[in-house]
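Heads up, one of the protein chains got dropped from this complex, but the rest are sitting where they should.
For reference, chains read A and B in written order, and residue numbers begin at 1 within each chain.
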Amino acid sequence: MAALLTVENLRTSFTTEQGLVKAVDGVSYHVGANEIVGIVGESGCGKSVTQLSVLQLIPSPPGKVTAGRVLFEGEDLLRLETKSQELHRIRGGKIAMIFQEPMTSLNPVLTIERQMTEALEVHLGMSSRAARERCVELLGLVGIPDAAERIDDYPYQFSGGMRQRVMIAMAISCQPRLIIADEPTTALDVTTQAQLLELLGGMVKRFDSSLVIVTHNLGVVARYADRIYVMYAGRVIESGTCTDLFVSPRHPYTMGLLKSVPRLNEPPGKKLVPIPGLLPDLIEMPPTCAFLPRCRYHIRECEEKPWPMLESVREGHYVSCFVKPEEDHHDG
Amino acid sequence: MDGSTRGYGMTKHGHVKETRVKAHASEFRRVVRVFLGRRIVIFGVVTIAGLIICALLAPYLAPYDPYEQNLSGALQKPGFNHWLGTDAVGRDTLSRIIYGTRTSLMIGIVAVAIAALIGMTLGLIAGFFGGKGYTFIMRFIDAMMCFPPILMALILAGILGAGMKNVMFAIGIALIPAYCRLMCAQVLSVRENDYVTAARSIGATNIRVMIRHILPNCFPPLIVLITVNIGMAILSEAGLSFLGLGIEAPKAAWGKMVSDGYLYLRTQPVLSFAPGLAIMLVVFAFNMVGDGLRDALDPKLRGTL
Partner (left out) sequence: MVLLLVSLMVFLTMRLLPGDPILMYMTMRDVEGSSQEQIDNIRKEFGLDKPVMVQYLRWVSGAVRGDLGTSILNRSSVSAELKRRVPITFYLTFLSLLLSVVVSIPLGVISAMRRGSWLDTLVTTVANMGVTVPVFWLGILLVYVFGLILKWLPVFGYTSPFTNFWVSLKQVVMPVFCLAVFSIASSMRQTRSSMLEVIRQDYIRTARAKGLKERVIVMRHALKNAMIPVVTLTGMTVRYLFGGAVLVETVFNIPGMGRMTVDGILAQDYPVVQGAVLVIAVTILLSNLIVDLSYGWLDPRIRYD
């Protein structure tokens, strides 16, 4: 089964005053057709930068994709010229992206109609009247009341949740094969989050697309994702299906993440267990495992060898860690 | 790790404090580094330094006495004796330009100082106490902004008469609106901040709040405004002198020199051009320094000043 999108060994760095920041340091993943893939990690682990790199949306003076391939429908997206027709057709048309900040992701001086119809006009060649009708439909689909009137409004007249719905509508409007949602609900309150994710999941099924959902919220991926990748300090450190990761996580980081989530069925008064320490400095990364200083299971090998490669632990479940499951962990 | 606030976890109280102090020092260093990062800015700083030296050491640098007239040697072309030639009454142009540095710099600085002091006080009062004071002051400023600054300076100079002190005052007054508005805007935005309320709630008096909280916030845009205004003030002075309402006769002022030289344009273009170039150089230097300061202190200000 050929994957829809395959990212191979992607590397992106940023030149800053303090030095070269390796935001993405050898990331590989793939997305199949009609699949929902979750990418999880802390802030600063490089998950957003990875997605932006796929569509060549990294701002170029400080940032640059230094290596890797992104295969989509037989082409390497990174090889496409920034100004090429191809890339423009794919962006929005075949691969659509939803961003994190609904408050600033829409142009404040243009109407919603203008911002939605332009994609349809460009990618599907629709006339402005047809495009408008379609957009009204879409807005209704995502749950905007009075769509026919509200389409002429400006972004400031919508709340954050509604703006994000508009973004979703914009993303699905050209029926892309892949939607990338970069922390789509982080800036919203919990109830809205739930609604929006349901909506997104529903849309993806309805239009037969695949979805990559980037988030730091484990609950989200638990509910919706088929497969999950866990990222840390610019690399993927564990990947597998939902069940693999939640039932038998292997990487100490993943385990730490799961442990730090408060659960309803725990006795009240039980202390939350955070992962001690902070993210490493992405400029001066040691050659060894980046999680080492915060890891409670580390062994001699971890201090001596360079960062481990992803190894298969089970069918479809990969981990980048030297500590083997046979060894005794302090807690399960 | 030195100077940075990231680390592998800070657990001791002392550690945290030390990092904060380091942060202040490194912030200052960062500002200086960004400021001196562009060659143009360094050029500006060096030029200004040079001008100040020129102004202070004018008597030693100028080859001739700028007031000394020598009618028989009038209107000489630039040559070995007089590098930039002489003017209509035989005064050495180069010396007059060097002495002109004093006039221009002094006017620039004093005028801007006047504008800043008065403008900021007005802005502070307007912003802080609000109500009628605010309305009155802001309307007044609005009215002032309906006049071209040069024209206003012109009128004031017309009333007060020519002469250096009056010119400084006139230009200073004309530049007030910008400072007043800046200060007022700052005060209004800071006043709403929670930390001001917090300070008040523990009994800080109005004046204390003003000094400790509001003033420091104003410094970045203020400094930029001041440097840019100095250049503008010098240009205005030149304009006023050109029109005849500026510095009085024997004193060496660049604007007046340009105006005087206009009559002899055909034969002695240097008389008009040289002082003009001097003006441009000074204004350019101040502008570049102003740009550099703005980039260093708050890049968010780009395009607003």
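Rule of thumb we're sticking to: a residue touches a chain if its C-beta (ideal position, glycine included) is under 8 Å from a C-beta of that chain, and two chains touch if they have at least 3 such contacts.
For clarity, every value in this text was computed on a predicted model and none was experimentally measured.
Visitor: Can you tell me which of A:65, A:106 or A:290 touches the chain that was removed from the display?
Guide: A:106
Visitor: Considering the whole complex, which of A:91, A:227, A:298 or A:317 touches the chain not shown?
Guide: For the chain that is not drawn, the touching residue is A:91.
Visitor: Contact with the hidden chain only, please: which chain A residues?
Guide: Contacting residues on chain A, toward the hidden partner: 55, 57, 59, 61, 83, 87-93, 96-97, 99, 101, 104-110, 114, 118-119, 122-123, 154, 156, 167, 170.
Visitor: In the complete complex, which positions of chain B touch the hidden chain?
Guide: Residues touching the hidden chain, for chain B, are 40, 139-140, 142-151, 154-156, 158-159, 231, 235, 238-239, 242-245, 255, 258-259, 261-262, 265-266, 269, 272-273, 276, 279-280, 283-284, 287-288, 291, 302-304.
Keep in mind that, in the parts below, only the chains that are shown with their structure count from here on.
Visitor: As a quick test, compute the distance in whole Å between the mean CA positions of chain A and chain B.
Guide: 50
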